[in-house]
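Let me begin by handing over the structure; questions about it come next.
Right after this comes chain A.
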Amino acid sequence: MGWLSKFLNSNIGLKVLMALSGMMMLGFVVVHMTGNLQVFLGAHALDRYGSFLQNIGELLWVARLGLVSALTIHVLSATILTLRSWGARPVAYRSKYWFAPSLLSRTMLYGGVAIGLFLVLHLLHLSPSIFGLDHGIAAITPGYEHCKTVGDGLSASLECGVYANVVHGFSVVWVSALYIVAMIFLGMHIGHGAWSMFRTLGLDNPRYDRLAQGAAVSIGALVAVGNSLIPISVLVGLVHL
Partner candidate 1 sequence: MEYKLESGAPSGPIQTAWDRHRFDIKVVNPANKRKYRVLVVGTGLAGASAAASLGELGYDVQAFCYQDSARRAHSIAAQGGINAAKNYQNDGDSVWRLFYDTVKGGDYRSREANVYRLAQVANNIIDQSVAQGVPFAREYGGLLANRSFGGALVSRTFYARGQTGQQLLLGAYQSLMAQVNAGTVKVIPRTEMLDLVVVDGKARGIITRNLVTGKLESWAGDAVVLATGGYANVYYLSTNAMGSNVTASWRASKRGALFANPAYTQIHPTCIPSHGDYQSKLTLMSESLRNDGRVWVPRNKADAWDEGAHKVGRRPEDIPEKERYYYLEERYPTFGNLVPRDVASRAAKVVCDNGQGIAYEGRGVYLDFADAIGRLGENTVRERYGNLFEMYQRITGDDPYKTPMKIYPAPHYTMGGLWVDYNLMSTVPGLFVIGEANFSDHGANRLGASALMQGLADGYFVLPYTIGHYLAKKGAQPKDTSLPEFAATATETKERLNKLLTINGRRSVDDFHRSLGKVMIDKVGMARNAEGLKSALAEVREIREEFWQNVSVPGNDNGLNQSLEKAGRVADFLEFAEVKIHDALNRQESCGGHFREEHQTGEGEAQRNDEDYAYVAAWEYTGPGNEPRLHKEHLKFDYVALTQRSYK
Partner candidate 2 sequence: MNLTLKVWRQNGPTDKGQFKTYEARDISSDASFLEMLDIVNEGLESKGEEPIGFESDCREGICGVCGMVVNGAAHHSTPRATLCQVHMREFKDGDTVTLEPFRSKAFPVLKDLIVDRSAFDRVITAGGYISVRAGSAPDAHVTPIPKVLSDRSMDAAACIGCGACVAACPNAAAMLFTGAKVTHLNLLPQGQPERYKRVQAMVEQLEHEGFGHCSNHQECVRACPKGVPLDVISLMNRDFIGAQFKLRS
């Protein structure tokens, strides 16, 4: 198996890991968004979706494990590659001219870090039960006063209804603003990543390259807009209790 570790430790190998894990996470993001957009179908639909997810049992843990591994691999590979990249140019240029001023590719690192930070916040904010932190941060976050805790430890959960959670959570302007900014970052990250991953895997075709690049940007934009619609709708009162 020496060849495998050698491959995975190579720059291209690490990029392959990033592409594959990125692909998994992109899949999740799209599914997650589609599910969440049920908020527009009303409280009943969203709450039913929420409890459906709660009740798929072990499968939920498989999914969570998969996502956590993908995230870990993505972040770890990115970290190694970034450190190597810094090492590859020990002396920086005094001035740098950008030939291809692509905002998308150049913000991958910052976007990635921002999304990572957001992720922590997001989990604490809307799914505090995972960490059993309902008495901690969740309790002091505005919007959770209506909930009560059921069970304890890892199996503890807040019982207040997903829909209510969403509406309460996003009624706070700065929280919504934070979400929207994060979604813009996520959209940009996807806009470059979804195209780049195919190139990393060598699965591109010069004839469809422009199409692929356009598709990636469109998916990114869709994710950013789709997800942002939820806090915006709450703020403008389109979605309410």
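Regarding selection, all candidates are chains of the complex that A comes from, given by their letters.
Assume contacts are C-beta pairs under 8 Å (C-beta built on N, C-alpha and C of every residue); 3 or more make two chains touch, one makes a residue touch a chain; residues count from 1.
Not measured: the values here are computed from a predicted model.
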Hey, among 1 or 2, which one's touching chain A in this complex?
2
Per the touch rule above, chain A residues touching candidate 2 in the complex are 3-4, 7, 10-12, 14-16, 81, 84-85, 87-100, 102, 105-106, 108, 192, 195-196, 198-204, 206, 209
